[in-house]
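For reference, the structure I am asking about is given below.
Every protein chain except one is present and positioned as in the full complex.
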Amino acid sequence: MLAFIIKRLANAVFVMLSVTFLAFVIFTAVGDPVDQMLNEQATQAQRDDLRERLGLDDPFLVQYGKFVVRAAQGDFGISFRNQQDVLTMIGERFPATFELVLVATFISLVVGVPMGVITAIRRQTWYAEAMQFISIIGVSLPSFVVGIGLILVFSVWLGWFPAFGRGETVDLGWWSTGLLTHSGRMSIVLPALSLSLFQITLVMRLVRAEMLEVLRSDFIKFARARGIPARSIHFRHALRNCLMPVVTMTAMQIGGLIAFALVTETVFQWPGMGLLFIQAVTFVDVPIMAAYLCIVALIFVVLNAIVDMTYAVIDPRLKGADA
Amino acid sequence: MNTHTPALTVEGVSKTFDVSAPWLNRVLERRPKLFVKAVADVSFTVEKGTCCSIVGESGCGKSTVARLVTGLYRTTSGNISFGTGAEGRPIRVQMIFQDPHSSVNPRWRVGDIIAEPIREMKLRDTEAETLARVRELLETVGLGADDAQKYPHEFSGGQRQRISIARALASEPELLVCDEPTSALDVSVQAQILNLMRRLQDELGLTYLFISHDLSVVRHMSDQIAVMYLGRIVEQAPVEQLFTDPQHPYSQLLLKTIPDVKNPKRRVEAQAGEPPSPLNPPSGCAFHPRCPIAMEKCKAIMPELLQADGQARVACHAVAQKE
Amino acid sequence: MRISTKMKSVALAGLSAALLATTAQAETVRWGAPRDIVSLDPYSYGDSYTINFLNHIYEGLVRYNRDLEIEPALATEWEIVSPTTWRFTLRKDVKFHDGADFTAEDVLASLERVSDETSPLKGNLPAYKSATVVDDYTIDIELNGAYPLLLNDLTNIHIFDKGWLVANNAEKPTDVSAGVEGFATFNTNGTGPFVLESRTPEAQTILTVNENWWDEPAHNLTRIEFQPISSAATRVAALLSGEVDFVDSAPVQDLGRLEQAENLTLLERTDLRTVMLGFNRRDELVAGGENPMNDLRVRQAMQMAVDMDLIQDKVMRGKSRNAGTLVAPSIPGYSEELDTPAAYDPEKAKELLAEAGYPDGFEFDFVCTNESYVNEEQFCQAIASMWSRVGLTPKLDIGPTAKQTPKRANGKADVYTIGWATLPMLDTYSILVQMLHSKEGNSGVFNWGDWSYPELDKLTQSAAVELDRDTRLQMETDALKIAKDEIIMMPLHQQPMAWAVSKGFSDFPQFPDNKPRMWYVTK
Amino acid sequence: MTDQSDPKTPSRTELFFDSDLWWSFKSHKSAVGAAIVLGFVIVAAFLAPVLSPQDPYDLAALELWNAELPPIWMEGGQMPYLLGTDVQGRDILSGILYGTRISIIIGIASVAVSLVVGIGLGLMAGYYGGWIDNVLMRIGDVLLSIPIVLVAILVSSVAQQFLSPAWREAGVAAVLVLAIAMYSWVQYARVVRAQTMVERRKEYVQASRLVGTPARRLMLKHILPNTLTPIFVAATLNFGLAILIEATLSFLGVGMPPNQPSLGTLIRVGNQYLFSGSWWIVLFPSIQLCILVVAVNMLGDWLRDALNPKLR
Partner (left out) sequence: MTQPILASKDHEVAIPALEVSGLSVEFPSRRGTLLAIDHVSMRIAPGEILGVVGESGAGKSITGLAVLGLLEHPGRISGGEIHVGGRRVDTLSEAELTKVRGREMGAIFQDPLTALNPLFTVGKQLVETIRLHSDMTKQAANARALELLQSVGIPAPEERLRQYPHQFSGGMRQRVVIALALAAGPRLIIADEPTTALDVSIQAQITALLRRLCDETGVGIMLVTHDMGVIAETADRVCVMYSGRVVESGPVEDVIHNPQHPYTKGLMAAIPSLHDRVETLAQIDGSMPRLNARPPGCAFHPRCPHAGPKCSAATPPLVSVGTTSAACWLQQGGCQ
């Protein structure tokens, strides 16, 4: 187990170093923040001076080295634009994005798993076919179109849910949650729905594929031959055997969802990390962009590691394998 | 059969596979490198025009021997040498595989499959000659010349095995290594293939190294038999002697437990125990935990393969004592 | 895990629209803004949107009244002691939000802070040399030279409390390069009509009324909820569903829809900002080859080829004001005589091009941004399309400001858009010195095409030190005439500004500089 | 042994029309429907220069006074603008046809690029194993740990910065292709690698090795064809995904520029007119995008099931 952890760590470090490097290469090329930081009346001398103080004139590797050393200490510098500590800024927005992603993941599992099971065990019925068709539409609709549509229907026409923002939030220590207030819960409905639509279909398709695979396996045939009732076969034997890939994919997708949330956040003005990132891109706020990229990669790496370790704990075949 | 010129000489050949845990795990858990001795100190000779068989249960190393002889694996130690064949060059080796489904490329036409060795080894000068040779080979193995245009999936298992044989013959080998060539076939088809192989041996003067777990097939095909257990040859004898007077307790066990079709409802006394894992072989004679006549000595000392009654060579302390 | 009782309120978005209308307090304004302010520190970033918002919390020595005329604020009166020394008498009995008294020391600290070497806002007070405290309520400001526009500049220099700055180690402006956050980035202590209650960046900033404000409030607001909604469609949706009751940048194409909404009032007018095109005037075009745009006839042809009336009608929905000169009518230095938009004459344009030796036109780079000006993407395409019709080949390059600015500033654009409102100075001098003047020293920072008109330079330099207002304005007008005759820049229009306000407000003044000033709003 | 063997050898086309695949296709109504729709969309897109009343990329062809005309069946609609015009006077139908063409080209190109890279590297990693495998897979890890939207935003925004004006028009599309391909090759590489590791051990490969076939030929002629089935399915589904990603990037403003609109750009621009009454500017491109991707995904879905040996 220890070796496993060390290997995961080494891998994570490698991935993180590469990501930071990539981030850095890209960001230094994106644009010049100085013009954004000064106003119309600033002089050329002031511009040059600021550029020098920001270290933008240093050789590339020097800039990168400084960046990595500080990033490793959790210091991504302070935002060119907002002049706040970047990590704090991202930290403030993290709960919003995380709650959105969490709710979206929850929705996708609650809706996607049963749909996947039904389409797998009732393959020929009209409703399974209908669900299949809906799922194809689900993976095909761009989430920005979905978002715009949801706002148009549920906010403007029907007025059921708010069109933007997060509603009232409650502070729990450093974490601010919108899930404890009515307005917060109302606010999360549309963005979470729009974010989860793709995910629902992904989960559903995966569950269906895995179920079909497992249902064809010998041990299911054998279980049926033992007279185990269909319900127990489907939900106790088969579903449990295909949950592992579902859990894996769900966990892996969380990283992707966090990144993908930036589209949803843009459409719904959800005050999360993605919105911050998109705005940072517009304003060439390099520290924020770099930190965002690194944090998304970090979340991804951490989730990956957790999934791997959970695997080792859950699956009896792997548990014994190391001994 | 009486020429006594060896086609193949295998001397003290061993093959070890490194199945160690990755480097980091070994360092952390202070585990040594782990090797599996798939084949240990195997020596035998196959004389020209004869058929030598290797029998044993799964995991005994017989397939590894086949792959060592053909050169698909490299030996860890020991020496494999070939006699001289036609035109004074070393004997050519080809192999026939077990699974008729995976031994031919499903996406190639039969003609191309058989022509591949001719083209790769440039055995014919022109394409027309190559095609003529392919037709000839197809007819040799009992297929039609038209079949060259078809794809493997249009053929039954037995026919595919014929294709496989034709391909092996295409490179004009003198020694054919046959790795369980009929164990995936039905009995009636098995008879066809065995007869074909016998016919080819006579017509082309082929030498066979025949690998099988099926004693009745082995008895039908071979001149010499080597019985392997856990990577070692435990008994080697001419076919008649082995079947009438097996010396090694393992050979006796095999002969006793093999179902005898001609002798129905023979209530066999099943002997307990299963073959040990090659990862963790028993000390001394590997067979001693299952051996009814095991002695103290067997647990400690590995018996050597010694000359016994008749032309047999046996690796057993009990047999050696009896001498 | 204890739930903190402090509720951070964001938008009251959770309630349905109908509920909102009845429960919202009459004195609250929920402001749906196109973007967030960048910081709570007005000196942190050269961003006029932020500075204006913070004007609700902080005040300057002088301020603009409802008619955009300068009136006393924290200073009650001033005199020019010598051409380079101004004396300000300060208002007594003014208290900061934390209760501290306002004195001349605070003014000195604030001026020093904004003029610090590292201050990004140094350029907003270019003439400042030093200041001397005469007594608690009198201060002298020393200038580098004669400078007529000091009061204009001071409208946007917010006054901090010195004691508060010192106590929180914020006497210097925040230095981004030092990698340290500034206290003033998160905290405020001004004298203004509103007090900061809370701020969550990109989500909401809440202000409440300052009960102890020195001035008689013209407003009756108790609370401002400022919420950035960057997506225009979402912003309009929020307005239509009643989730916000004021939007300060309504998309022109949605005005028709908003007009029909029963619960809304539209406030429209044209901005002070004049949007114009600049020409590359270097010897070679960006892609290489001789630069035809150094020929006046070519620039004339390019101007004539553009049908601004059609653009006004279709792209700007009739809401813009076509411009003949580079500043808006209310900017001092403006002359109505010059403000005659060029006539649309594609035939003449073709002739001129042929005459200049380009009968088949030429290819050039046309750099636009996609979010700086109202419907910029659309009018750029329309202009490019019109140019194509007279045989030119514009290569349109549209992108975000951050990407386009380096191209424009470094001469990598043959034709580019730029808008100038002369803010915060509100005087023609601003555009003369920053944009039209040759690139030398501190002048011509925005002279991106790299042209030089010595006559114009001379007029600009003279206007800078001319204390007689009429003479100065005449000089500025003369300079604008040169710019017009030479088509140094090609003026397009003053862009429209549209505010949408819910019906609940009885007074909601709109200002031509597009800055909402809530202390004039009554509900 | 040649019992019941037909002397006439069927040609490849005959084989195809006799195959289970074709049969399954014919009996799958939604697959046939999707194929017809997709064929129609693709043909229309590539005949865009012939079919569309206007060249939406030709700036000189845009007539501003025809801006925001409604579709032909509404009051104020004008020929030839069947689906109306946008704010530039650009014919929506022409925009959609050309935009679809761009979307499809970018989709196909990005799939092609990632296929070539992914298959090549996957084969090498799977066949040789060892450090080559390690290096390639670690690179894949890195790319996969940056979500695709970010990769694409970053690559395209950087590249656009460096593109010289002369190259911009072709370049933007190329950059989008690269950005999308940069992410998706990893997927193919992983599939091919896994499959290669399986195939490499199969007996037909060993038989071929025994006659001295060199590694390159083993990989290309033996292993590669047998890894293509899952790749084919993945490529179809990724084609749909690529179109979506391109649309998303264009929607976020880092994709195709408004003067060369793809479907995503049309939707982004049209979105600004959602409340102004000119709903057709956003609606028709959105519908087209959805139709296109739904059709691709339905085909891909059917293909996945049809080619899955386990589901028959």
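Labels for the chains are A, B, C and D, by order of writing; each one numbers its residues from 1.
Keep this in mind: a contact is a pair of C-beta atoms (placed from the backbone, for glycine too) under 8 Å apart; a residue touches a chain by one contact, two chains touch by 3 or more.
These numbers come from a predicted model, not from an experiment.
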Checklist entry - Which one, B:Arg30, B:Arg74 or B:Lys265, makes contact with the chain that was left out? => result B:Lys265
Checklist entry - Which of B:Lys15, B:Lys48, B:Lys150 or B:His220 sits in contact with the chain that's absent? => result B:His220
Item to check | Residue among B:Asp41, B:Glu57, B:Asp146 or B:Asp245 touching the omitted chain | outcome: B:Glu57
Item to check | Identified contact with the non-displayed chain, of B:Thr70, B:Gln192 or B:Thr207 | outcome: B:Gln192
Checklist entry - What is the set of chain B residues that contact the non-displayed chain in the whole complex? => result 57-58, 156-159, 186-192, 194-195, 198-199, 213, 215-217, 219-220, 239, 243, 253-255, 257-275
Item to check | Hidden partner interface residues of chain A, rising order | outcome: 217-219, 221-230, 237, 240-241, 315-317, 320
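What we mean here is this: only the chains that are shown with their structure count from here on.
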Next on the checklist: What's the distance between the Cα centroids of chain B and chain D, rounded to whole Å?
Outcome noted: 50
Checklist outcome for this item: For the pair chain B and chain C, the C-alpha centroid-to-centroid distance in angstrom is 88
Item to check | Residue list for chain C, restricted to those that touch at least two other chains | outcome: 233, 237, 240, 400, 403
Item to check | Set of chain B residues in contact with two or more other chains | outcome: none
Checklist entry - Can you list the residues on chain C that touch chain A in the complex? => result 1, 3-4, 6-18, 36, 38-39, 41, 44-48, 117-118, 120-124, 126, 174-177, 179-182, 185-186, 200-204, 227-231, 233-235, 237-238, 240-243, 371, 400-403, 405-406, 409, 420, 423, 425, 430, 434, 439, 441-442, 445-446
Next on the checklist: Using the touch definition from the top, list the residues of chain B that touch chain A in their complex.
Outcome noted: 21-22, 24-25, 27-29
Checklist outcome for this item: The answer for chain A against chain B in the complex is residues 2-4, 6-7
